[in-house]
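Below is one structure, written out as structure tokens; comments come after it.
Note that this is a trimmed complex: some chains were dropped, and none of the rest were shifted.
Going in written order, the chains are labelled A and B, and every chain counts its residues from 1.
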Amino acid sequence: MKTLHELTERIIAFRDARDWEQFHNPKDLAISLSLEASEVLEHFQWKSPEEIKEYLKTDKEHIGDELADVFNWVLIMCHDFGIDIAEASERKIKKNEEKYPIEKAKGKHTKYTKL
Amino acid sequence: MKTLHELTERIIAFRDARDWEQFHNPKDLAISLSLEASEVLEHFQWKSPEEIKEYLKTDKEHIGDELADVFNWVLIMCHDFGIDIAEASERKIKKNEEKYPIEKAKGKHTKYTKL
């Protein structure tokens, strides 16, 4: 299994071979991230829970492709912005632990601002 | 640096401690992914390239937090759907290499359907 570092190198090599860094300004990168997340969402639109359960079996690779698109944009953005995503991921979980203390948040889908 | 596997374990433990799996149906997970990607995008809205350059210095941790939110939702979804994201990431890059052959795509931001 490739590491985050190796995957980042892989995707940046893909970009550099196509001379695409010139288009990758932060605003358009963020647009791409948002558009790819929408493509993930589109797979679940209109489907009932049962249809989704079935769909996750029949179209797992397709959904994996879309999630990979989102994931790969995150890696590109973190590369360009000088962000260590593993570190950021952990730090954000810690922040969420403080925002959503177990005793207050357990079993509720309430936003922290309303807890 | 934590591995993808360790980060996934970390975020799932966070979820389980709060008994939140009950809310994590695929449709709402995909909505969350999309909403968090929008929050990343919001940081770049209205700003000129110069303002963004400056902002990436002054607000790097904040942007890292938002990217981590997107990243963490990808890990949760992949966990729940049984997707190996490192494998999916590589497979998708390979597919993109076929969709965007270097000789056709170099230096262009054209979608593969119009290349």
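Note that in this section a residue touches a chain if its C-beta (ideal position, glycine included) is under 8 Å from a C-beta of that chain, and two chains touch if they have at least 3 such contacts.
All of these numbers come straight from a predicted model, not from anything done at the bench.
Here 2 of the identical protein chains are placed; the entire complex in the file holds 4 of them.
Following the convention adopted for this analysis, only the chains that are shown with their structure count from here on.
For the pair subunit A and subunit B, the distance between mean C-alpha positions equals 2 Å.
Residues 1-5, 7, 10-11, 14, 17-20, 22-23, 25-27, 30-31, 33-34, 36-38, 40-41, 43-44, 47, 49, 52, 56, 60-61, 63-65, 67-72, 74-75, 77-78, 81-93, 95-97, 100, 102, 105-107, 109 of subunit B touch subunit A in their complex.
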